[in-house]
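First comes the structure, then the notes that go with it.
The complex appears here minus one protein chain, its other protein chains still in place.
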Amino acid sequence: MDTTQLLDLLHDYKQGNISDETMLQSLQDNQGFEDIGFAKIDHDRAKRQGFPEVIYCAGKTNEQIADIFAHLYQKSEQNIIASRATLENYQAVLAKVKDAKYDEFARIIYVNRDNMPIDDKRFILVMTAGTSDIPVAKEAGLTAQLMGNKVQYCFDVGVAGIHRLLSKKDLIDKANVIIVAAGMEGALASVVGGLANKPVIAVPTSVGYGASFHGLTALLSMLNSCAAGVAVMNIDNGFGAGRLASMINHMR
Amino acid sequence: MDTTQLLDLLHDYKQGNISDETMLQSLQDNQGFEDIGFAKIDHDRAKRQGFPEVIYCAGKTNEQIADIFAHLYQKSEQNIIASRATLENYQAVLAKVKDAKYDEFARIIYVNRDNMPIDDKRFILVMTAGTSDIPVAKEAGLTAQLMGNKVQYCFDVGVAGIHRLLSKKDLIDKANVIIVAAGMEGALASVVGGLANKPVIAVPTSVGYGASFHGLTALLSMLNSCAAGVAVMNIDNGFGAGRLASMINHMR
Amino acid sequence: MDTTQLLDLLHDYKQGNISDETMLQSLQDNQGFEDIGFAKIDHDRAKRQGFPEVIYCAGKTNEQIADIFAHLYQKSEQNIIASRATLENYQAVLAKVKDAKYDEFARIIYVNRDNMPIDDKRFILVMTAGTSDIPVAKEAGLTAQLMGNKVQYCFDVGVAGIHRLLSKKDLIDKANVIIVAAGMEGALASVVGGLANKPVIAVPTSVGYGASFHGLTALLSMLNSCAAGVAVMNIDNGFGAGRLASMINHMR
Amino acid sequence: MDTTQLLDLLHDYKQGNISDETMLQSLQDNQGFEDIGFAKIDHDRAKRQGFPEVIYCAGKTNEQIADIFAHLYQKSEQNIIASRATLENYQAVLAKVKDAKYDEFARIIYVNRDNMPIDDKRFILVMTAGTSDIPVAKEAGLTAQLMGNKVQYCFDVGVAGIHRLLSKKDLIDKANVIIVAAGMEGALASVVGGLANKPVIAVPTSVGYGASFHGLTALLSMLNSCAAGVAVMNIDNGFGAGRLASMINHMR
Amino acid sequence: MDTTQLLDLLHDYKQGNISDETMLQSLQDNQGFEDIGFAKIDHDRAKRQGFPEVIYCAGKTNEQIADIFAHLYQKSEQNIIASRATLENYQAVLAKVKDAKYDEFARIIYVNRDNMPIDDKRFILVMTAGTSDIPVAKEAGLTAQLMGNKVQYCFDVGVAGIHRLLSKKDLIDKANVIIVAAGMEGALASVVGGLANKPVIAVPTSVGYGASFHGLTALLSMLNSCAAGVAVMNIDNGFGAGRLASMINHMR
Amino acid sequence: MDTTQLLDLLHDYKQGNISDETMLQSLQDNQGFEDIGFAKIDHDRAKRQGFPEVIYCAGKTNEQIADIFAHLYQKSEQNIIASRATLENYQAVLAKVKDAKYDEFARIIYVNRDNMPIDDKRFILVMTAGTSDIPVAKEAGLTAQLMGNKVQYCFDVGVAGIHRLLSKKDLIDKANVIIVAAGMEGALASVVGGLANKPVIAVPTSVGYGASFHGLTALLSMLNSCAAGVAVMNIDNGFGAGRLASMINHMR
Amino acid sequence: MDTTQLLDLLHDYKQGNISDETMLQSLQDNQGFEDIGFAKIDHDRAKRQGFPEVIYCAGKTNEQIADIFAHLYQKSEQNIIASRATLENYQAVLAKVKDAKYDEFARIIYVNRDNMPIDDKRFILVMTAGTSDIPVAKEAGLTAQLMGNKVQYCFDVGVAGIHRLLSKKDLIDKANVIIVAAGMEGALASVVGGLANKPVIAVPTSVGYGASFHGLTALLSMLNSCAAGVAVMNIDNGFGAGRLASMINHMR
Partner (left out) sequence: MDTTQLLDLLHDYKQGNISDETMLQSLQDNQGFEDIGFAKIDHDRAKRQGFPEVIYCAGKTNEQIADIFAHLYQKSEQNIIASRATLENYQAVLAKVKDAKYDEFARIIYVNRDNMPIDDKRFILVMTAGTSDIPVAKEAGLTAQLMGNKVQYCFDVGVAGIHRLLSKKDLIDKANVIIVAAGMEGALASVVGGLANKPVIAVPTSVGYGASFHGLTALLSMLNSCAAGVAVMNIDNGFGAGRLASMINHMR
């Protein structure tokens, strides 16, 4: 409720159109979410953040996921996303929401209502250092697409063969926002960060072994990037990168 | 044996009612536990701490768990709790103790003798940041209930949608003690700690991925809470939180 | 503003006693804090949490500390605490608040207005494993005293000489809440936790060397205490322990 | 050299206006930086990234800093920034560049040529959890200002007193990009991330003690934020946050 | 070859009883081990260290283990030990060495030739904090027994019920060497170390969860024991503890 | 394209033999890799680094591995290596490349074209501390062999029986480069480093348990070797050690 | 009080020689330590552990150290040790105890009463890997000497020059117990452990830089020693090593 709405409400109350009880309720209980016991579904989030609540599936039961998904589906007219989803999660959702799709690679259950305007000229470029980083890149890319962005991919351009990356300089120049997914030492983020005059979002991946410590090395490396202004996400957090890239890409 | 009891014993001895051997035995062997080889069952604990020894099942064999449970069941008139129990553990216990119940969600085997007075006005509030934190919350809640407390739950009120939490301000104000279970960055503990004028017990959960490091991040976050006076438990230690909350809730 | 106050306000507004602007202001700006630029002084905290905001001095300039202290002193009638304070900080405060005292050991600047009722029968026991842990214990103890609690100390009863601790069993039995400050391996918390049927608040200290890692070992040890229900604070956080102990000790 | 420039060069060469040697030189030596021995000054960066190279002073001698600063000053017409600078560094620079200013709080030496157009409507909001986080916030803010952005500050709105933050909801709604600097548990980033529908850049600070591990806890906490899309920088990296915020704020 | 043997050899050589080739061979090739390709079996170890080489099974194939075991069995007249062995490893060994036994609890394959004199008066006491620590204790105990020591066990005397431990003070007083196996916070080592005037060997176990970090907390705790002179082994290293205890117990 | 080639190209262009478009293409698109979508196959690497790109199988699908392998096989006349390969990966490759072999121990799929000259006098010595380290040693050795080197192995010469190692002093003296694979405390690298007057490449292995932390201890130990000039690789990185040893062994 | 003493006391009491009060006092207050407020001086320790309490100076004030030292000096007839002492600590002690000596190298204040019988044939060998490890070795050696042991030193025999160590094989063979102090990668402990058939006590030192992490690497390395039965102490804990070596060396 913004100032104007609040003022209207007050005037209505003053004129006696609203009882004391209703007025108190309106002021105190203006919640914007739906309480279904094990979850408080945040229907207000689309208004507050420009996109509905996204379901994080890990640790939830199939029933919980399907229930939340169905509630979001009914209350919202926007796209729906459930991340870190298994095939089994999907089957539970599908039983309740026939429109639900599943991208096994990106591990995302979604409903794509095709009602979002997309600016073809401003695209998000999603790059990976290696072929093994592609799943994280796909999670980022699909998230961004479902949030109304054009996405381009550029895979396997890690710094061990820098000429592969340099040959894509043109793509880097044209992109509006860049996501870099890289495991091992994660150096790609620094090099791209040095080449680009636009926001670079670095996603460390858990690709690697030994002293990669499941992505910790790539994470630390990206946080210490000598290229100023590289933003860093949690390990394997493709979803978060896609979400942030979408917010930036929509700025005018 | 307190001072009065000891004095009585001494007088009895002085009057010759008690032999040297018995007297020595009484002074030295006043142990308060039962030795069954692989375990020393601490029957004295109920007197010392207000509740019988609780069985930590992980790493014990089915036979060991069932034996200890049966001994506690026979020697005590209070409720019995075995935490971190599997269904298989339960089946072994059930073969020996017909009254035993199992809560698969909280992973607790228990006997509830319904003989504990409960103060309805003072309740323990158990909150979670997300739906995935519920198992830990349930471990805490069931523990507290079996120890004679009224418990209320409030799930999925994490700080990413702060209005969900604020709408529960009333519940926070009425609670006597609050348990907060949260994974990821565990920020809920700080916000609740700032809102409440009562003890807040924070339980980091292993919910999350990547740099959550199986609950370490939530743990560190809660230890550094800017809200003074938040007590922290081990990761996923719902049992400990329930135990501490019960002790505090019983204070008069 | 609770429901009754809000209703009164609404009635006043309805009767035309309050203008639209004032009403909006009242509803939106019901802040409870004072904005002095570099700080938002939380005068509402005493109401919300039972004690005014406490100033954490580290990282603040002398001027900032003295200004905040002076504002709290004028607006509140309760005791004032500034923790982690240096002598230099104190001198800056003293120039503005003549009543301010300094405990160099506990590193606390305070004003003690002696207007807080103290229940002599319920005391907080502050124990240390060694002599070197005393500063942290004093920070905890002085905090609790300034918040209206009776405090008793018991120093140097670490587990390497368990008879020293056992000889204090009586004190443990009589205390209402116990704070244990210990460095090195921090084992005292577990032993006291096993002996006591009341809340034990464990404060790891940075006493030790080598693999004590500035208190990390004691912290981890206390979090894994085999005595159920031990609450853990941040390393060297005597203030937090005193604050929590005070909240528990005031429960009826 | 873009495609058009390269084609012009080729045509000139084909028409015999350019010798083989010159042509080879042009193709191979099109470097865009100046080599002064201990440093390769990257004059091309302004073109490539929209702002000249920034000098990171730590670990460089006064002479090195002053030389690099002077070279940048002569070759560029934009603002100059040297971060992590001491007063002593500044004095060395001042001897060579009379226009140089120093902000001791933000630890930045700079030249502000006042020739950058600033969009007054789009401002960057820089928030801190506490008063002790202000230096990092100032580093971020001054960086952004020198890069042509309007900046607003909002200090000491940490989550332990959530009403202080909520009273600033209006400012959050109006800002174009938000920087959050917080130490200890860093929870402010999550709460702001949940409230805002715009990019939030989180900067963990080294404020805290014990298990804050010099900012590591705040860093991990921010990386695991339950609010999707929060970008994280290195500990105390105000400069990087300002740089990224500027890039985002300039997007159209 | 000691000095006397070397002198004898030289004299033989001088008298022409030994050829140049043989003499060179004797001086250079006095190896003391058997090379079977994938392993160099150290037959000299029994002479050098008082007990034959022990086979560490993890990471070796069944064939490798059986071959090494068989070689040791043939060349040595002492007991044979293979630690960290699976049942499958045992079956492979049994096919080659009919005398081999397996203790599934201690995970040890062994041959016990019953030819080692045992001093009944000097025994090694193996204590555990909990029932879950018994496997590690058994690995230590069986190792010590096979090396010719009398062993006594005392399980489940952790510090959360200190009276259980104190009731065993007599056993502690009579033991010659003490091994303490404990997980979680490992505090038992410190308390026993304080009670005993004999060497205490602490073995951290991986028993616990969350911030026990698979035994790291117990390890750190034991290294920082406030009881001077506690020796620490690797996590779950019952074998090493048994080996060291045996060496100490055999000292005269 | 080196200077001579570039000059030739320019001359051709100047003489009109090459169109503007072709010339631009030649200058800009001189890539040296093949783009097959999910991978950019680096055919230029053999020229740049003396050996074709090696396929890291972990995290790639069978199809991806087989496709990249087949492309390398067709475009290169040198040996082909795919590391960290499973049997299943191999079967997919074999369906496309009949010449492919698989070493299950070293986890390498390879094509050995037997067209590489090998200098029999200069061999690489691969040593292991224990039998369990052999797989890593084999990965290193097979890699080096496929890159055209003679390899000798010396297993199970760890420092607990230093005479086993000293008996191999001759082999150490004759080797041209030495690879040391060791887990646990990794001390073999230091001892060999002290004995040898040639490059020693240390590969920590994940052999061990408890505080070996999956190879971290061996890694740290080798990095701190008191023998100067020991080069260290990632944990279990036999491939990298073989690659580096090959480069050094080929130096003239 | 052992059983005989207790029986005597009971008989005395029964015969009326002892009042109720005295009897209760005797049974409850048989403490064995002296309470001087900030410390409980453990006079019973000499009886319990064979040597009086040792003062750990770090974190204590000069006054506290001097007071405890003086109390121990008066109550005990054995040698007195205060470890981790500064010269300033010593001066405070000297003012109260004229016999006190100070070894600045070992950082120990001590009183040596020369009344301890020493077995010349059984000596403790203290070895170091480098010259920089000598201070820790001296702390260990002086501690052992003051506890009645003959000590021999052997410095700078690290494994990078293994022949230096092997030339001391004779000394290793003759020693009764061996202490090894080593920093960096700490490999000396493993090699000595493999050569010796007696207890080896490993003390990691903080000598080194970078990834030695102030002794952590040496500590981890020693815990993972492939030589079975090496006992490990905390980083730089020479005192503990000397204490343990003394206990072992006194065994008969």
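Every chain is named by a letter (A, B, C, D, E, F and G) in the order it is written, and numbering of its residues begins at 1.
The rule we apply is simple: contacts are C-beta pairs under 8 Å (C-beta built on N, C-alpha and C of every residue); 3 or more make two chains touch, one makes a residue touch a chain.
Predicted model only: the values in this text are computed from it and were never measured.
Of the chains on view, those touched by the hidden chain across the whole complex are A, D, E, F, G.
When you scan A:Ile108, A:Met184 or A:Met233 for touch with the missing chain, the hit is A:Met184.
Considering the complete assembly, subunit D touches the hidden chain via residues 29, 31-33, 37-40, 42, 44-45, 53, 56, 58-60, 64, 68, 84, 204, 206, 214-216, 219, 234-237. Contacts to the hidden chain, counted on subunit F, fall at residues 48-50, 54, 176, 194-199, 201, 219, 223-224, 228-234, 239-240, 243-244, 246-248, 251-252. By the touch definition given at the top, subunit A reaches the unshown chain through residues 129-130, 158-162, 166, 184-187, 190-191, 193-195, 208, 210-213, 216-218, 220-228.
Here is the rule we use: only the chains that are shown with their structure count from here on.
Identification of common neighbours of subunit A and subunit D yields B, C, F. Centroid distances built from C-alpha atoms place F farthest away from subunit C.
Subunit F and subunit G, compared by their mean Cα positions, are separated by 50 Å. Annotation for subunit B: residues 130, 160-161, 194-195, 210-212, 216, 219, 223-224, 228, 234 touch two or more other chains.
Interface note: chains touch in the pairs A-B, A-C, A-D, A-F, B-C, B-D, B-E, B-G, C-D, C-E, C-G, D-F, E-F, E-G, F-G.
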